[in-house]
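Every protein chain except one is present and positioned as in the full complex.
Residue numbering begins at 1 within each chain, and the chains themselves are lettered A, B and C in the order written.
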Amino acid sequence: MSDDYKAKLRAGSDPLVFFKREDELEDGGIAPGHTMAAAISHALHDGETLFVGANPLIPFAGARLAQLTHAPNLTMIAGASGGVNPLLDPLAPSSGDYANLVAEAVLPFQEVLMMFMGGHGDVFFAGGLQIDRYGNCNLATVGSHEKTKLRGPGSAGIPWASRARRTILYTTAHTGRVFVPKVDFVSLAGWPVGGGTSAHGPALVVTPLALMDFTPEGTMRLVSVHAGVSLADVIDNTGFDLVLPEGQVPTTPQPTTEEMILMRTFDLDGLLAIIVP
Amino acid sequence: MSDDYKAKLRAGSDPLVFFKREDELEDGGIAPGHTMAAAISHALHDGETLFVGANPLIPFAGARLAQLTHAPNLTMIAGASGGVNPLLDPLAPSSGDYANLVAEAVLPFQEVLMMFMGGHGDVFFAGGLQIDRYGNCNLATVGSHEKTKLRGPGSAGIPWASRARRTILYTTAHTGRVFVPKVDFVSLAGWPVGGGTSAHGPALVVTPLALMDFTPEGTMRLVSVHAGVSLADVIDNTGFDLVLPEGQVPTTPQPTTEEMILMRTFDLDGLLAIIVP
Amino acid sequence: MVDTPESVENPTRRSKVLEIEAAVALIPPESESLWVGGMHMHNVPMALVRECIRQGKRFETFFAGPSSSLAAELLMGAGLVKRVVVGYIGFEQLGLAPVFRRLAEQGSEIRFIEADPGSMLLALQAGMAGQQFAPLPPGLENTSLPGTSPDFYRQLVDPFTGKTSLAVQAIKPSVGLIHCQQADEFGNGIFKGSMFSDHLLALAAETVLMQVEGLVSNDQILRYPLQTGVPSMRVAAVVPVLFGCHPCSSHRYYNYDDVHLRLYMEAASSDEGFADYMKRFVFGPEDQEEYMRRVQNQDWSSIQ
Partner (left out) sequence: MVDTPESVENPTRRSKVLEIEAAVALIPPESESLWVGGMHMHNVPMALVRECIRQGKRFETFFAGPSSSLAAELLMGAGLVKRVVVGYIGFEQLGLAPVFRRLAEQGSEIRFIEADPGSMLLALQAGMAGQQFAPLPPGLENTSLPGTSPDFYRQLVDPFTGKTSLAVQAIKPSVGLIHCQQADEFGNGIFKGSMFSDHLLALAAETVLMQVEGLVSNDQILRYPLQTGVPSMRVAAVVPVLFGCHPCSSHRYYNYDDVHLRLYMEAASSDEGFADYMKRFVFGPEDQEEYMRRVQNQDWSSIQ
């Protein structure tokens, strides 16, 4: 049974990429995927329980980085596979990958979802084909539901986001098509306009360009732009008016050298370097 | 892992009992426990799925005997332990015994109950502190619920008996205290008097004295008395008038020599010989 | 301990091992509903799905959850399902589902019910336990789902608190197709990796067909019963078919074939390409061996 926990095969794995990619990027090899993962790591608190769903690369990396640095008591539950505290041995592109079973426990998927719906999550990660200024997300249909322009995969687990204490949104595409004034379908409910109900919207938005949070009124606000990104880049690629911070817009902290080294220990295929197109 | 399925300890096991008990009983060593188990075996059909709860000795033995003879495709699910198709290696007194995990699968207990409640059972085994002429059973309170004369353990799984296609009642005490005209508390619902509802009561009753079934109207009827038991014994120990078969009352078939040998292969402690006090 | 009588391997205990044609032939030509196991591109019983398509099995309702990928695509593209309950249909990081997109964006006769995997799995759990419906936790009422699918999500009053709650009707699929890495001939199945929600599916569905990478002996099952993920009485047929999940993964046996999947997604972005794919990989190969031969020698150049 000694090899029970080793994946036998790994699709798309190029054993040389670890050495190759050193020169592919300037700026110490820091790609937007690394910055996003580090930003997520910094946003997590020790002892929290996280639920991660489909397309998990960036939250996986951020959570594992947090475990390896300031949050050793953090628990990460890997959506599809059911792995609890996967070591990311290695970081794999699909949430259902066998690699995610190099872990401490493996839960049946319905239990993962039921625990999440039962309120066991401190942090939930979500995204959308569309995200609007209140944090509403759409994974179902762009256009009307009757006359669909773009058919997304369906709402997946994100309708239950408010069952977690905090939701962190992430997307690898910060464009005006994603960040729209109003989503066409609410898969995940954002902050209530006017604040009438008890539901709460997302806490943080992590993109390849910037970090955003929400004002007390529940509208999206710029927190910082990533190194090498201008404020204009962010504004031009957001389909609504972001609330801007007063004074100079801060720059998102870059991953430190230690953080970059730690991410390489599990990102054997260099996926974080290529995750943002 | 080769010894994973072997119980390390077994309470109350006397290694000599297998040899000792040969002479303890007359009539080829056939005790009421054997007759009851064989009667249950004969009542089971190949391919059925059985759910067995607490105090499982007699239904366990009957079901395993059926598997070893005419019903190799029968599935037995062992209540507390969750064992599916336990080999009874050996037959153990508690439904939760580790011995019941010498089996093909082990289900969490809530799944056993939920599958049963979900209608997956062909046959369910039940008993009661009181059993009445319509097959109602009481495991809760004798006397009124406010002024309790005898506090039973509680209704356990038997309120769900009608979810199985057939229920077989068994008891090791055929007395007027058990077989009463009317139970004080309905833990298991018998046949509806007058036949107004769709619920169905038990199909068969197996005791140390006799076998009973129910008339089309749902009242208990004698099928046969066991060897060495007189009709008067049965009538005197039943607190209501049993419907009697026409003509001569048949004698319950005794276990054959082959059946006795098969039961000994799993009843290592001779429990069937002593289960009826 | 004692020697167990030989009847554990009683010759009269019926083996459930069937050839794939015979196993799928157990499904009636038209069934109420189908739920296919696995999740995303993992542990999906594709060999059974392809055989269902070859035999033209029709299903009133297909439950696309918790996350369906190629199984949903092929069944919808083949026109075998009338109503699809959508939890998630897609290829995760590989991209959106091309047939699903085309059917939804250009219109089709399929009725799509917008749903979510959490509610679908609570409904499946309810179906397993004999409950008529499953109440939902709070939260969903703030999304577009209940308004869009008023037949799937209904409101009721919690008899204990008087609060309103949403609920979904119990799901008891007529047919469940699942993949286990191993099983014995009687249908005791072992998941060597994640079980996803397939254990629950196996307990809930009326007829369960199981494909496996290979058979193990009943002795091996008895040796470590805690490992058994599917108990035999829930299984109607066991179909050994190596690489039967391809192009999806089978945990601990092989990963998904992302090259094949990407080429599928490209091909299936047109009606012609999809038809060509179906001809080559579903209707063409007469058995799994021939299918794998075609996969290995895949020449996609002429695919539309």
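Here, contacts are C-beta pairs under 8 Å (C-beta built on N, C-alpha and C of every residue); 3 or more make two chains touch, one makes a residue touch a chain.
No experiment lies behind these values; they were computed from the predicted model shown.
Considering the complete complex, the chain that is not shown touches A, B, C. From the options B:162, B:207, B:238 or B:254, the residue with contact to the chain not on display is B:162.
Note on the undisplayed chain: of the listed residues B:32, B:62, B:82 or B:208, the one touching it is B:82. Summary of contacts with the chain left out: across A:49, A:95 or A:224, the touching residue is A:49.
Mapped onto chain A, contacts with the missing chain fall at residues 1-2, 4-6, 49, 67-68, 72-73, 75, 83-85, 87, 89-90, 101-107, 111, 114-115, 117-120, 163, 262, 265-266, 268. Within the entire complex, the positions of chain C that touch the omitted partner chain are 122, 125-126, 129-138, 154-161, 163, 165, 167, 169, 191, 193, 226-227.
Although one chain is not displayed, its contacts with chain B can still be listed: residues 4, 7-12, 54-55, 57, 80-83, 93-98, 101, 106, 108-110, 113-114, 116-119, 140-141, 145, 148-157, 159-163, 185-189, 192, 197, 199.
By our rule, only the chains that are shown with their structure count from here on.
Chain centres here are C-alpha means, and the one lying farthest from chain A is B.
Distance from the chain A centre to the chain B centre is 56 Å, each centre being the mean of its Cα atoms.
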